[in-house]
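Only a single protein chain was left out; the remaining protein chains are all shown in position.
Going in written order, the chains are labelled A and B, and every chain counts its residues from 1.
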Amino acid sequence: MTSLFLGTLQRDLKLAFRRRSELANPLVFFVVVITLFPFAFGANAELIQLLSAGMIWIAALLASTLSLDGMFRSDYEDGCLDDLILASSPLGLLVLAKILSHWLINGIPLIIVSVLAGLLLSLSADTVLALCVTLLIGTPVLSLLGAITVALTVGLRNAGMLLSLILLPLYMPVLIFSVVAVDNARAGLPYTAELYFLAGILVLALTLCPLATAAAIRVRMS
Amino acid sequence: MYKWIHQFGSPKYFYDVSFRVSFWCGVVCVIFLLAGLYGGLVLAPADYQQGDSFRIIYIHVPSAWMSMFVYMVMAVSGGISLIWRIKVNEVIARSAAPLGASFTFLALATGSLWGKPMWGAWWVWDARLTSELILLFLYLGYMALVSAFEDRRTGARAGAILALVGVVNIPIIHYSVEWWNTLHQGPTVTKFSSPSIHTSMLIPLLLMWIGFMCYFFSVLMIRARAEILEYEANASWVRDLVNQSAKRRSI
Partner (left out) sequence: MSMQEFLHMGGYGFYVWTSYGLWALVMVLNLYFSRAREKNIYRKLKQRIQ
């Protein structure tokens, strides 16, 4: 069972590295969105810092929604999803491997780039730290919730639009707690409470989302 | 009990019963709504703080209750359809969504119309209104997803999963929005929460609520009936039904 989990993970990572240029797209998008904000609000450093947490998080939400689009698409097109259902391992576990690989490929680089974005917006070291921690806890939730929605919408005519329509409202709690945490850090206040909330959401998502995704794949492939 | 469930799960039986349900629910709905409107608009005294504007609660509060109740109906029915693959439940879940969305819309619109004289603004980022808005987005997402499928059954079952995901998410969303709200605006006493409500104000509210419930079930049956005809277009009972329609009741 473990070997199948690791095998799926390895396969997905390998496939992703073969398409390196595609990998970079969501990241470039992330940076471009962040650079748009100062142009929209003026290069007033104080104002930008005030808005920075929200800006970076909204950019992260949009970028992760974009990157999710490809999560199951190739598997859907070449029929690998059928193989997944027929595999001897529980489908939820295999799905978890796919989600983990998606997070490793998209989440981790996003966190690294967000440090850069923090420098771009001249945030303090504490704020950048808080930002990284919230992204570290929050982006797996985005991948987990996204997996359900992608499994439901993959292969439909307007899948991309549907995906963001369904997904963005579900992201609301993560956005709220993360942005408040970063804002607290910027103001020099403690933000452990928010991190606990985020961690709670992550645990809940980690237990339920793979099962829901597996159910969604079964519905789509039946 | 089991036999009854089994019977109700048969599309033909459901179709036959739905006429009676929608008719009687419609009758009860009209009676209760008229009584509730009379009680709410005429008999109930004006609120000592809010004047006559409080009369909006007689449609705002039942709409808000219904918006959540309908979502539960959708999710429970969807869950049943996922587990036991009962067609009738698929049909009920997908027929409930537009009704739930319209109740949510009503709760938002009347909340806004109430908020204008009370808060002085059409929209305030009040926790309840914001949650209601997100609920509307969830309904719209569900409807978009279900209608995106060519195959009705796959669409309904995909929607059922989404509705269940939503049920787990709604409390979290509501809690996070409430938490965010107290943080940003201070503990504002919302005009929507009235700790002790006078009996003469409460009774019309309950009457209206029963009226809303009956309305929902009545229209739900009409919608579900139409859907089930489409689902079962090739079944023999539908053919018999249509062939005999000259003799039977005219629709």
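Odds and ends about this structure:
Following the convention adopted for this analysis, a contact is a pair of C-beta atoms (placed from the backbone, for glycine too) under 8 Å apart; a residue touches a chain by one contact, two chains touch by 3 or more.
Keep in mind it's a predicted model, so treat the numbers as computed, not measured.
Taking the full assembly into account, the omitted chain touches B.
Screening B:Val17, B:Ala35, B:Val76 or B:Leu113 for touch with the missing chain picks out B:Leu113. Screening B:Ala35, B:Val168 or B:Leu229 against the full complex identifies B:Leu229 as the residue touching the chain left out.
In the complete complex, the hidden chain is touched by one of B:Ala44, B:Leu99, B:Leu135 or B:Val165, namely B:Leu99. The missing chain lies against chain B, touching residues 41-42, 46, 51-53, 55-56, 59-60, 63, 98-99, 102, 105-106, 109-110, 113-114, 116-117, 215, 219, 222-223, 225-226, 229-230, 233, 238-239, 242-243, 245, 251.
The working rule: only the chains that are shown with their structure count from here on.
Against chain B, in their complex, chain A makes its touches with residues 145, 148-149, 152-153, 156-158, 162, 165-166, 168-170, 172-173, 176-177, 180, 197, 201, 204, 208, 212, 215-216, 219-220, 222. Across the complex, chain B meets chain A through its residues 82, 134, 137-138, 140-141, 144-145, 148-149, 154, 157-158, 161-162, 164-166, 168-169, 172-173, 175-177, 179-180, 183.
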